[in-house]
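Before any comments, here is the structure.
Just one protein chain is left out here, and the rest sit where they should.
Let's turn to chain A:
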Amino acid sequence: MEDTNLPTSGTIGARRALVRLTDVNKHFGELHVLNNINLTVSQGEVVVVIGPSGSGKSTLCRAINRLETIDSGTIEVDGRVLPEEGKALAQLRADVGMVFQSFNLFAHKTVLQNVTLGPIKVKKMRSAEAKELAMTLLRRVGVDSQANKMPAQLSGGQQQRVAIARALAMHPKVMLFDEPTSALDPEMITEVLDVMVGLATEGMTMIVVTHEMGFARKAADRVVFMSDGQVLEEAEPEQFFTAPSSDRARDFLSKILFH
């Protein structure tokens, strides 16, 4: 049985490794965007990835469900190495929820249809059942009253919460968040972060690329600091924010904390 009262520490212990990156490398032309990345995320763990722009953190996030291919190394999700393009990959992606910076709700479908599309078409769920599931999730993220609207009629914060519901509808083993609040107006950031903190408390395994230090402090088990394609530092949030060990992290923090 899984221990549900785990200490919020960076130790991996005996928990099952859900995501494991081994010696991952990727280049964009000259740029070595992922430089020998090794990272393991255990079940129930919440990992926040931070770093300056261009550090490779988004690429790392996208590589985990193979929206970006990698040049070398392996990425495993729940013990299975990421397959090549095809059915097996689609299946694996269904197990990995993804939330994008720009929401990417299907523009031609209603909020409800956005959430039911995956369950109906990928999991072959009956339409009525999928609707029920979708409404439950939309209620949970607080946008159930908007179910029949088109995405463009919603505020950014509402759209992002729908995007979270859409990902949750697939019952993912792990959720990836690629700067989920970076495109939002300041007053809408909290409503999205609240949903994410809720997920974290319920034990969802999460990898979150963000600059929201409040979220990292409140919900993260571990902070991973990336710069120039490398993981420079891994630490518990409190330790990282108060006493970063690398100069690069200190420099980065001083820039974002006092702007």
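Simple rule for what comes next: contacts are C-beta pairs under 8 Å (C-beta built on N, C-alpha and C of every residue); 3 or more make two chains touch, one makes a residue touch a chain; residues count from 1.
To be clear about the criterion, contacts and distances are computed from a predicted model.
Within the choices "AzlD domain-containing protein", "Phosphate transport system permease protein PstA", "Putative Zn-dependent protease" or "Amino acid ABC transporter membrane protein 1, PAAT family", the name that UniProt assigns to the complex's undisplayed chain is "Amino acid ABC transporter membrane protein 1, PAAT family".
Only one of A:36, A:104 or A:190 touches the chain withheld from this view, namely A:104.
Within the full complex, the residue among A:17, A:135 or A:150 touching the omitted chain is A:150.
Among A:38, A:72 or A:91, only A:91 touches the chain left out of the display. One chain is missing from the display, and on chain A it is touched by residues 65, 67, 85-87, 90-91, 93-98, 100, 102, 104-108, 117-118, 121-122, 150, 152-153, 163, 166-167, 169-170.
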